[in-house]
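First the structure, in the form of structure tokens, and then the observations on it.
With one protein chain held back, the other chains of the complex are shown just where they sit.
So that you can tell them apart, the chains are marked A, B and C in the order they are listed, and the count of residues begins at 1 in each.
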Amino acid sequence: VDLSALPRGVVPPIPTFLDGGRLDEKSYSALVDRLRAAGVDGVLILGTAGEGPALAEENRTAAIAVAVESIGGLPVVVGCGGQTAEQVVRQVETAADLGATAALVLPPFYYPLSQDALTRYVTEVADRAAIPVLLYHIPAMTGNPFAVATVERLHLHPKVVGIKDSQGDFVRFLQLQRNLASEEFVVFQGVAALVGPSLLAGCHDSMCTVTALLPELEMELREAVGAADLETIRMLMHRISAVTELFRLGAYPLPVNFKAIAALLGLGPGQPHDPALLPDSSHYEELTRGLTRLGLLPGGTSVP
Amino acid sequence: VDLSALPRGVVPPIPTFLDGGRLDEKSYSALVDRLRAAGVDGVLILGTAGEGPALAEENRTAAIAVAVESIGGLPVVVGCGGQTAEQVVRQVETAADLGATAALVLPPFYYPLSQDALTRYVTEVADRAAIPVLLYHIPAMTGNPFAVATVERLHLHPKVVGIKDSQGDFVRFLQLQRNLASEEFVVFQGVAALVGPSLLAGCHDSMCTVTALLPELEMELREAVGAADLETIRMLMHRISAVTELFRLGAYPLPVNFKAIAALLGLGPGQPHDPALLPDSSHYEELTRGLTRLGLLPGGTSVP
Amino acid sequence: VDLSALPRGVVPPIPTFLDGGRLDEKSYSALVDRLRAAGVDGVLILGTAGEGPALAEENRTAAIAVAVESIGGLPVVVGCGGQTAEQVVRQVETAADLGATAALVLPPFYYPLSQDALTRYVTEVADRAAIPVLLYHIPAMTGNPFAVATVERLHLHPKVVGIKDSQGDFVRFLQLQRNLASEEFVVFQGVAALVGPSLLAGCHDSMCTVTALLPELEMELREAVGAADLETIRMLMHRISAVTELFRLGAYPLPVNFKAIAALLGLGPGQPHDPALLPDSSHYEELTRGLTRLGLLPGGTSVP
Partner (left out) sequence: VDLSALPRGVVPPIPTFLDGGRLDEKSYSALVDRLRAAGVDGVLILGTAGEGPALAEENRTAAIAVAVESIGGLPVVVGCGGQTAEQVVRQVETAADLGATAALVLPPFYYPLSQDALTRYVTEVADRAAIPVLLYHIPAMTGNPFAVATVERLHLHPKVVGIKDSQGDFVRFLQLQRNLASEEFVVFQGVAALVGPSLLAGCHDSMCTVTALLPELEMELREAVGAADLETIRMLMHRISAVTELFRLGAYPLPVNFKAIAALLGLGPGQPHDPALLPDSSHYEELTRGLTRLGLLPGGTSVP
């Protein structure tokens, strides 16, 4: 593994814009361009917010190709997951063939697995991977957490180079960071509201949904941390968290709100993956009010 | 849909025996033979206990082919599930091509879906299915329950012909049975210990794990119900439930214990799907003691 | 412990009718009278459906006194629970002083306890109790389940004479019944829809909410079981379950629906304990429609 090529720093998870059920290449590559111009260090595609587990193979393939082409040489991390190691190995292979930098590997999410079984699973995937592997800890979705001891074991595997921790347990996150983060192993904060706290705790690697839509917030936050400008840090921690509040609005799952907000910000179509449904217009109005209140919309934008 | 061909009655979910990671055709077809000889009305293959969601495609295909060949014309129901309708449509297609009778369709199990989205999903699968579709309600595994109102809506679809209810909520089960069970719609009890109560409540359709290993128990139970022989009913309800207790022993997920017990009963190899691990020998000893206590082992059988 | 005095058989948990925040003695004693006349073997008062944990001490005391007076010598079981053994000991003392037959003892419900701690807790309560003690297993409310092994341990205590199992796990219930039910230890089925199945499995002891409001259903069910009249058993299992469906209607907790239905049946005031709120009128209409559909209301009863 070439350490200089590891994904690090600001690596936002981006939405996979769809039009008529197929990747909307134009808005998708425009978003990647915009993020590169904003100074991110890479992108995470096909993660949970990116609807990776719910997309058809052709959309996954197209997304990888477009992201790699648009990112201009920066790292592209690809979410991969299934119920068998074989499925994941094939996804990682496709990602590698298309020029992706690393794979973010979900545990299986139907059966509960022992930590030993989970270790075997990831080991098989990593053994056969042509690109480095990151662990994806998101137990609310998978039911299969990576225990800290399991991460410690898997971190010995030469191709396992990091973890995205999306649980939102700050004690656990700091424990991983203290015990494992190094030149060779990256611990990403996966919860937007905890990116500020994590930066202050010395963790400079994040995969933050808010950043995918509003990259300037995290970029300015990092600058403020560098300058020890506590007033700006305070203001931006609240701002990022306030956007996250909107991601939780109503009974819609995260990716649906994430895309609806992206649409309201003019970034691409709001249509979620099949069979999830577009929120109704009253929900769009509520999101619009929320974004307007935050000064993120000029004051009344058309619904996508 | 040809009503006379609908799966009905005793349709046990069978384990998918593996040897070196591939379907062990010999023990698998022997089990189907044994069940047919015991008088079952069909088999459910590749369900939750059958490790369907965790098996490689070639094993799934082989299992369908062997089951259809061995069952001698009786219905074969095939568990199908994935994150996209497309994946499930392809699985149903394979099942239909290989001669299966019906597909038991899981909801997606990564993202939570609204009931409307779930309805759209199943509708798309059913619209494109060449064989009838049964709904698979097992919220503990999928996080996506089929609300009763959703079942009522989907039951209007001409190709949706039934449901397997594996939740274990007897009130809900009886509600489904009362509101929906008919010549054209089959409501299967999917929880072994509730098969007795369901028979007594007038539901004659079951998919019962215990029956896959010890078919005589359910066959005798049905006979006793027919004869209003309450003493035998009582005895067999306890006996089936006592076997189920063994399925829960230790920290192993159901399919691991299910196969380990099948192995101890001499039915086939105990090896679970990758990456799940074979229980350790002390667990086999505990299962052996349990089976011996129930008179199901002559008294000390060798560990598989 | 005098075994002949143990509560056994049909022991329904009754609602605690309130008027202006105080026990409505008239409707409360009338309900007890009605149940005695219907042939029940005792009553459970101040359980979960009886709002025991949420009632002021004077109401608890009044309820015990009235129930003991009205029941005409039959057993009165009193729900007791708190966070310290001392609190429960005092509640049991009051119950004993007022002539109650046995105490149904909840585990503490704030902190999670180890099974050893739970055993110590119940042991202290039982050691100091002047009347026999029943264990109350209702983990959905307390977060502290009685593991089967713990019940086996506590059943050795001379004053622990039984358990009410309200979990709804039929495998566990049958296991308790097989392993522990005896002349000296009573295993009560606490889930209405499982009373039929439990009778058929040989368990003749129940604490069934439906019976408190419509005792004839369970009395006829038991008669049908005695006569091996499967058709009537089937019909009554469905009927009891259908009433239970109404207990779940809307977002109201069980005691609120339980009392609202009692009120619609003309048994007493529907007002729940403080601070729970009376359902709105549209909910009463929905309950009314449900009861009318079941033939339990003449067709349009006034809202309480």
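Definition applied: a contact is a pair of C-beta atoms (placed from the backbone, for glycine too) under 8 Å apart; a residue touches a chain by one contact, two chains touch by 3 or more.
This one's a predicted model, so the numbers in the text were calculated from it and none came from an experiment.
Of the chains displayed, those contacted by the omitted chain across the entire assembly are A, C.
Only one of the listed residues, A:Val186, A:Met207 or A:Val225, touches the absent chain: A:Val225.
From the set C:Glu124, C:Asp169 or C:Asp229, the residue in touch with the chain omitted from the display is C:Glu124, counting the whole complex.
Contact with the chain that does not appear here is found for just one residue of A:Asp97, A:Glu152 or A:Glu245, A:Glu245. Summary of contacts with the chain left out: across C:Ala38, C:Ala54 or C:Met235, the touching residue is C:Ala54. Remark: the residues of chain A touching the chain excluded from display are 168-171, 174-175, 178, 193-194, 196-197, 200-202, 225, 228, 230, 233-234, 237-238, 241-242, 244-245, 248.
For chain C, the list of residues touching the undisplayed chain reads 51, 53-56, 81, 83-86, 108-114, 116-118, 120-121, 124, 141-142, 251, 253, 255, 273-277.
The rule we apply is simple: only the chains that are shown with their structure count from here on.
In terms of which chains touch, the assembly is arranged as an unbranched chain of neighbours. Inter-chain spacing, taken between the CA centroids of chain A and chain C, is 50 Å. Centre to centre, using the average C-alpha position, chain A and chain B are separated by 37 Å.
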